[in-house]
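Shown here: the complex without one of its protein chains, the others still in place.
Letters are used for the chains, namely A, B and C, taken in the order the chains are written, and counting of residues starts over at 1 for each.
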Amino acid sequence: MRNVTIDVKHVTRLEGHGNLAVRVRDGEITSLQLAIVESPRFFESFLRGRMYDEAPHITCRICGICSVGHTTASVKGIEAACGIEVSDQTILLRKLLFFGEQIQSHVLHLYFLAVPDFLGVGSVIPLAATHPDVVRRALRMKKLANDLCAAVGGRHIHPIAMHVGGFTHTPSDEELLGLKRRLEASRADLAETAALFKQLQVPALLRDTEYVALKVTGNGEYAFYDGEIVSTKDPSPTKPADYRNRIVESVVEHSAAKHCRSPQSPSYAVGALARFNNNHGQLHPAARNVAGEVGLKAPCRNPFHNNTAQLVETVHCIESSIALIDTMLQHGLKAEPCVRPQRFDRGVGLAEVPRGLLVHEYMLDDRGRIENANLIIPTGQNLANIEADMRAIVPAMLEAGSSKEEITLRLEMLIRAYDPCISCATHFLDIEWVD
Amino acid sequence: MIAERTKRAARPSLYEPVVARIRSVTKQTDSEMLFDIALPEGRPLGHQPGQFVQVLVPGVGECPISICTSPTRADSFGLCVRRVGDVTAHLHGLGAGDTVGIRGPLGRGFNLAEFIGRDVLIVAGGLGLAPVRSLIQYILDERANFGRFSLLYGARNPSELLFRADLVRWRERKDMNFHVTVDKPDDDWRGHSGVVTTLFRELPALDPSTRVVVVGPPVMFKFVVLEVLARRIPQKQLYCSLERRMKCGVGKCGHCQVNHVYVCMEGPVFTYGELKAIREAFE
Amino acid sequence: MLDRVVHRTDLSALIDELARTRRIVGPVKHEDRFFYEAVDRAGRLDLDFTYCVYSPKAQLLPPKETLLTFDRTTGNFTCHPLYDERPTVLAGVHPCDLHAIKLLDHVFGAEHADEQYLSRRRHMFLIGIDCPHPCTAGVFCRDMHAHVADSGFDLMCYPLERDQAGRTVRYGVQVGTTAGQEAILYGRVGTPPTPEAEQHLARYQAEKDRAFPKAIPVDSAGLPGLLAKSYDSLLWEATARRCYSCGSCNLVCPTCYCFDIHDDGALGGNGGERVREWDGCQLRGFAEVAGPHNFRPKPGSRLRHRVFRKGKWILERTGLPGCVGCARCDRACTARISLVDMYKQLAEEV
Partner (left out) sequence: MKPRIAIFSLTGCEGCSLAILELEDQLLAVLDAVEIVNFREGMTERAWDIDIGFVDGAVSTPGDEAEIRHYRESCKVLVAIGACACLGGINTLKNHQLAAEYRGYVYGERAAWFPTTAARPIAAVVKVDYELPGCPMVKEEFLRFVKHLLAGRQFRLPDYAVCVECKKRGNPCLYDRGVVCLGPMTRAGCDAICPTYGSKCEACRGIVSPEALAAAALNLRDQYHVPQEEVLAGLRLYGAYQEEKLP
């Protein structure tokens, strides 16, 4: 098979809209694009002129799945710009909320978006009939994560209680205790999930990739909320405010979307696997155990193993949530007023959201209004890398005599493995489809 | 919904309906159906003409409907229901053998003591015939206890006439003075046409002691009252029936309150004299 | 007349004793406001509270409750009423709210008794706490003769003595019912009142009388007359221009008891329930019927309806005041529409 044309309009089981187009002529890839057709949203534009404390509420509307992540990066960016130091309690609560979202998002991705591929069905819906226990388990874990978010933030999608400077609500001891019990009970579900993933055949793909993530140096924790930028090619840490030294946004000829590269590589990857590759030593022991069980070893360069890394991170987040709740119960939570701004200036907030490194940068005027904003979303950073992976997969599969359908499915699986959150795309271009 | 511990109390809840069975459903017009309903063991409802019941369709809701048969008749009672919303639409979907919840009889009906031995004039417009039909039947069943009896009935057009079988029978009766009219006659209509007030021409002179009942839409109500008062009938002898939103039907939920009265308790039947003190009733 | 004198710790012990077979509900402080809340022991209550933002109405007529569950099978159904019969001690009810509960008792206990309300009420032990001075500015309980209560409680506690921190340390207790009597005897709390304590109470009451000012131009007996002359006042429409029709004034009011009933069916299956929920005459759809026709479409007529209910109609129907002057409605109104202001303006008009 020398000529292949693959067109997938609106790749399914993705957050947002993406089109895939591959042209192979005489065994050579003549064009390959993952095009983002999500409507442009102009967040950076309409943030301008709004008050500083509105930024988290506005930017969390970038994406329903990672709204906690956006809120977190946003409050951190604004706080940096306002010289606000939040209390230890606030940080504890933020981390717990963050874990809630991490679990929620990973479970959703693993069970609803990825598992159907492995089990050869089109969605989770038929699984309700064929594998009811699997679906029930997925819903149970998702609900636990949701309730965790709700107890801290009011709800998971677009959290309410988290503001610049602190929280307007604190969960009660009873709520925390209840959640802790359920988190502990969920270990059984995690074990079953690990067992399920051990059975699944993960396609192989090895390509030299740079993995970029936040890292808390020293004996610090596995980075989600805090950290500096590192990568598998350049482990020296870069401060959040200097993120532009590590992330170069650029325009690529063949694609209408902005791509990202690093000083070291034309493309790089962020996300669960990137975090695992950089920070695996800081995982909770239970998570490390599961990594061993399912055979995930750092450095792992197979992007399909992003799912496996998500599973490992889910274990880490559950265990860390239990520890966080213990700390909270020990110290007791009290209502605290939100910390007020000291100044209005420039600030950068970074966070490792489920899909990878998220950047929120703000410039405020002297009345606290947003003058400029720059938001870099994980999926934007991964796009170039996804395309590079696809360029490696297609010739290899053609070589192996795979059919067009097999190639298409494999490419879709690859895209889904990155769990791209296309509705997050703040500055992707909308392109007209040309055949 | 509530995590509270709950159990059955010794006394019954006022919100618990009696489960009653529909014996038959008869189509009246395109939007009205007549339901014949029996309580368990043929128990009589024990109502007065002019009272109403709360009808429950579980899962949909409850609504007040006037009882349109006389307590002197049979071991069942009638409800004539116009389809306007959720509950009424679901009622229209039910058939013989189905069950509904019934609470009642509720409210204050016609004060029969006031009517007995007197001339009676009933003027009904549209669906207003339903609540007064119980009184009409009562008078006809106890005909000897009343004086001269006249009934004027108006509908918008012939297809909206209710209780057609009754209309035929009433017309044939010698012991009542019955006239019917439609606002907009069609080609087949042979009877009187025009608004209901035009039927007053067909009436003999009214005795000043006549008890008059007027039930119908607000506009009709106003013009009929003018006709009646012009014939020097005292306001306290003039009766009408009010409609309001109702939830509990027993003077608690507040929805049917009009100024100081609860329509479900002091009404739905009021004399015009009483109504005048209820200013909001005319707003 | 006092029946007992108890120390604050005795009162706590008494409540805890009662709570061996009952839940405890009473004022709990959150930031600087008090709310009725279920607690596990009396020590969590703050009986020196000023006022509770919400009245105890919610304890007797919950914002939302299931009246019946039903089960539908083809063409047939059965209904099961539900009751909340948890024995409860409601500790810390001010006289105004005791008056309000009396009104609720009357409304729900009268003709067509509401067993869902009454069963809850019958299982409620009420401990009143008298207020030595107005709980906050703007109240007009005195004008409504609701600043003192001589019945409607199981026990009534008069705060006779305070410590330096302003906490009541000694209460004079008056027994209102045999249940109250039994609780005192069974709990063996406090000491019999001495003549000195009686004098103390007399002094307390005299001081209280001076502490409660007149706040509106007429009292509860004069209100019906004032309102009768004000039906056509332009004040209603003028004031209502600011009214959101948000119903907050209704819902926080201890004497507003209007409700809605609706059905909630289960998804798939034949079960479901009939649910009662708070409603309020200020809400736009309150008097709306199918059609749709709204019998009270204008905010001005709704506002007038509420004020007439509070000041005139309930009193005339029940003989009990329809408003106890707690001013919760005034405080809850974010448009700052105030009964006190309206009464003052109406009095100036006539």
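Convention: a contact is a pair of C-beta atoms (placed from the backbone, for glycine too) under 8 Å apart; a residue touches a chain by one contact, two chains touch by 3 or more.
The shown structure was predicted, so the numbers you read here are calculated from the model rather than taken from an experiment.
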The omitted chain touches A, B, C
Which residue from C:L283, C:V307, C:C323 or C:L339 sits in contact with the chain not drawn here? C:L283
Given C:P95, C:G128, C:G152 or C:G247, the one touching the chain that is not displayed: C:G247
Of A:N146, A:T209 or A:S262, the residue that touches the missing chain is A:N146
Per the touch rule stated above, subunit C touches the missing chain via residues 30-31, 33, 35, 53-54, 58, 63-64, 241-248, 251-252, 264-268, 277-278, 280, 283-285, 299, 331-332, 334-336
Under the stated touch rule, tell me which residues of subunit A contact the chain that is not displayed. 10, 12-17, 37-42, 44-46, 48, 50-51, 54, 57-58, 61-65, 67, 108, 112-113, 116, 122-125, 128, 135-136, 139-140, 142-143, 146, 153-158, 160-161, 163, 167-169, 251, 256, 423, 426-427, 429-431
Need a quick check: the contact residues on subunit B for the chain that isn't drawn. 59-60, 85-86, 89-90, 93
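Methods note: only the chains that are shown with their structure count from here on.
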Per mean C-alpha coordinates, the chain lying farthest from subunit B is A
In whole angstrom, the CA-centroid distance of subunit A from subunit C equals 51
CA centroid of subunit B to CA centroid of subunit C, Å: 39
Write out the stretch or stretches of subunit B touching subunit C in their complex. 1-2, 4-9, 11-17, 19, 56, 58-62, 84-85, 88, 97-99, 101, 243-245, 247-248, 250-255, 257-260, 265, 279-280, 283
Footprint of subunit B on subunit C - complex, ascending: 62, 64-68, 70, 72, 75-86, 107-108, 110-116, 118-119, 231, 257-265, 272-276, 279, 281, 286-291, 295-296, 301, 305, 308-309, 312-313, 316-317
